[in-house]
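Of the protein chains in this complex, all but one are displayed in their positions.
Naming follows writing order (A and B), and every chain is counted from residue 1.
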Amino acid sequence: MAELGVIVVVLSSVASVILTGLAAAWAEKHIGSAAIGAMTEKEELFSKGLVLTVIPETIVIFGLTVSLVLLFVVLPQLL
Amino acid sequence: MSSNERMTKITLVGTKDIMKGTIEILHSLKIIHIIDFKEQDETFEIGKSLGEVSIFSELLLSIRSILSKFDIRPDKVKTIYIKREVSRELEKEVYETENTIKMYSEKIEKISSILKEIDRIKSIGEITEIGIEKKLISSIDTLLSSKSRLEKQRDKLREEMDSIIKEKSAYLLQYEDFLSSEIEKMEAPLRFTTTKNTFIVEGWIPENKFQELKNILKKKFGDRVNLDKIKYSDEEPVPVEFKHPTPVKPFELLLELFEYPKTREIDPTFAIFITFPLFYGIMLGDIGYGLVIFFASLFMKTKFKTEGWKMILGILEYSSLYTIAFGFIDGEFFGFDIFALLGIEEIFGFKMPILNRIVDFMPIMVLSISIGVLHVLLGLTFGFINVYRSHNLKEAILKKGAWIILIFSIIFIASSVYISNIFLYFGSGLLLISLILLVVGEGFIGLIEIFGIMSNILSYVRLMAIGLSSVGIAIVINSIVTDIVFPKGGIFVLLGYSILILGHIGNILLGILASFLHALRLHYVEFFTKFYEGGGIKYKPFGI
Partner (left out) sequence: MDLNVVSSEYWLGETNYSYLNTRVRAMESNLFRSDVYMKLLNMEVSQIARFLGEGNYKEEIESLSREYRGVELIEHSINKNLGKTYNKLIKMSGKKASKYAFAILTRWDIHNIISVLRGKYSKATAEEIERTLIPIGELPFSLIQSLVKIYGYEDVIKRLKKIEQFDFLDETKGIADIESELFKMYYKKILETFKKENKSLFIQFLRTEIDIINIKNIMRMRRYGFAIEEEEKNMVEGGLFLNIENLSSLLREPEKEFLKRIKKTPYGSIIEKHWQEKTLFYLEESLEKYLMECAKEQFIGDPFTIMPVLHYIISKKIEVENIRKISRGKASNLEIKIIEDSLVI
């Protein structure tokens, strides 16, 4: 049983990084193109656009945190 | 802490005959931020431009077209301007210059098109066999042989034109500058309200300049002019002029990028001055990277001298100091474990490095979240003060106090695990109070907002995560080089060094950008939303 647990934990930690990464990328693609659209016409929007573009990165940061917690906190307890 | 210049709204009413004189005074004082006239009706209408604005505009059009065609800019022209007053003579000179340049360009164009034709005839090849008259052929030959002469002629003309432009450019720039400011004065009435006999200027001036302006106007025009302070509503955008000590100054930029503060609001620049570089340092945390950024920004300060660049580089400079400091705590030097390499294990009884970011990520995560709690609490406290100032204590407690209590209650409940059970009861009591306050203050929607504040606090995990990814990349670069490339020896050593250099340059650039943006985001999204409303505008005094 312990082995199944290990597999599940490892796969979950992999999935949490991959999926959140994809999600953040998808969101950033749209925000980024919108930001570029706005700043081609109004240069002063450059900084606002840049900050808005990194907003969805929170998703992947949470994903990374979850994955680290799974690997270094949950996994050792199973082994 | 509100160190900004206090602004006061004024109206200046005068009779039309002194309008010109008043504009001159306002233009030279450079203190009034004029509010443009917006709507007209029967009695109040927009003013009319003064003087020969039409002629001046024509002149400006001519000058600007020359300036743009030959790409003449102030930073390219080294000669000092000779100040001259505007007169008919100068006007003639502009048009003369324009005509001379036109004449030269026409000549050059003509020669160029002849040269093109010559090339085309040459490309036809032999033309003796097609049965044209001999005389014609010989004249074509002379035309062809004159090519180099024509080219010389064209180059000479170009040189002449260039020297004329060079000679005139300083003068043209100066004249452009002069005319622009003259026109600004002449067109100022387009921003005023006028009635049949009077004109009215609305605007903002720094409060301490009010008396001065009043005295000057009274002395000059006596009763024909009247300057008054007027009331303004809270919603009106008030111009803001920051007055911070020099070290804090660069951080004004971060507010400018967001929105200028309202008058009665707490100006968070000083708080940003402390927390922004701190967050930046925690995320980047590397002695080597910090040094590189520090010296790079010092160097770039000598190259880029615009206001915006100075501010950005100033921010980077401060942040790089924090980066170096946290680099010591993390024991990182370009991703290498510096203390292990140097064989240092202890300094002043502290085990070195104090925190290894790869191994000790849990403590750093807890630290990050604690910082988040403190930062959000600071934001809520500012919010409390803001609401108290603009409304009253009750409102402040309901809107902001409830959240502060909520966060404290969670701290107590969480710490009860480590300390004692009493904390649990005390925390639960606080929680209940805060929940009641929330429902009273914002209804049941307020309860949903709890998730918002939780995710705000969790968002500070990025302090750990961004750092981890940055150090991760650095370690990967290092280990590729030291474990795989270097052992192969020979030419690979060179390759190894280039990978190291390029890799770390890339990682530094990424680190500068990521740390900057995420620190900024923590301020804009997590911190500012707790108290900051904004709505001020930039202070643009008339005459600058």
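Rule of thumb we're sticking to: a residue touches a chain if its C-beta (ideal position, glycine included) is under 8 Å from a C-beta of that chain, and two chains touch if they have at least 3 such contacts.
These numbers come from a predicted model, not from an experiment.
Asker: Of B:Ser28, B:Ser65, B:Thr195 or B:Ser420, which one is in contact with the hidden chain?
Answerer: Residue touching the chain left out of view: B:Ser65.
Asker: Touch as defined at the start, partner being the missing chain; which of B:Thr11, B:Ser57 or B:Asn226 qualifies?
Answerer: Answering carefully, the residue with contact to the hidden chain is B:Ser57.
Asker: Tell me which of B:Leu190, B:Ile216, B:Ile369 or B:Ile473 is the one touching the absent chain.
Answerer: B:Leu190
Asker: Against the chain that's been left off, what residues of subunit A make contact? List them.
Answerer: So the residues of subunit A touching the unseen chain are 30-31, 33-42, 45.
Asker: In terms of residues, what is the contact footprint of the unshown chain on subunit B?
Answerer: Interface residues of subunit B facing the absent chain: 36-38, 40, 46-49, 53-55, 57-58, 60-62, 64-65, 68-69, 102, 183, 187, 190.
Here is the rule we use: only the chains that are shown with their structure count from here on.
Asker: Of all residues in subunit A, which touch subunit B in the complex?
Answerer: 47-48, 50-51, 54-55, 57-58, 61-62, 64-65, 68, 72-73
Asker: Report the residues of subunit B in contact with subunit A in the complex, numbered from low to high.
Answerer: 257, 361-362, 365, 458-459, 461-462, 464-466, 468-469, 514, 517-518, 520-521, 524-525
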